[in-house]
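Structure in structure tokens, see below.
Omission of a single protein chain aside, the complex is shown with its protein chains in their original locations.
And then chain A:
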């Protein structure tokens, strides 16, 4: 089998950072704050690379939608083993208003253009926490979806995927081409090594715009305000039968 996989990688505020709300209460502080690849996307990249190492997949393409700095995230994916990258440049207000609804259409177009057999995405991004992009992408492509995957196995021309659901684990058979979204227990992503980081600098990243894919990304939502969660109040002790 020599399949091609598309992996989505999003640049988000690093999970270890304490996020602060901007004074204008319209968003969070991102300037000067450490960013890195969405942890679920790292798992997606790792899974794609493992499929490549098992010779099930021939080529892995990493895509990111965002400002110039998103290229750093793509470089990390390349250092982990992806073959090439696609950067769809979206900046400023357009980027702030970008939603899974828009991204899924872009990913679907790329999937078709690149003739991929699998799209692997993180189940959700740790900034939006939407858990929608994978599902919407599958819907636009009219492909089967296997979300919250904790195990992916090849099964002749199909995939057998174990999913983490509320009731426990569900195992399904999915025909290819398909969209998979990764959950935490799918794998532990590898670290980029120095030689691989060096090699990644030479791998190609195609620069694209939204216009290249003819997708309308006009905002469908308006942020009214962003606030901190309420401060936790101290508890009180109830002693004896005094209420």
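Here is the rule we use: contacts are C-beta pairs under 8 Å (C-beta built on N, C-alpha and C of every residue); 3 or more make two chains touch, one makes a residue touch a chain; residues count from 1.
One rule holds in what follows: contacts and distances are computed from a predicted model.
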| item | value |
| --- | --- |
| Which of "Probable D-lactate dehydrogenase, mitochondrial", "Transmembrane channel-like protein", "Radial spoke head 3" or "Erythropoietin receptor" matches, in UniProt, the chain that is not displayed | "Probable D-lactate dehydrogenase, mitochondrial" |
| Residue among A:23, A:92, A:168 or A:195 that touches the chain left out of view | A:195 |
| Residues of chain A in contact with the chain not shown | 14, 16, 34, 36-37, 72, 76, 79, 187-188, 190-197 |
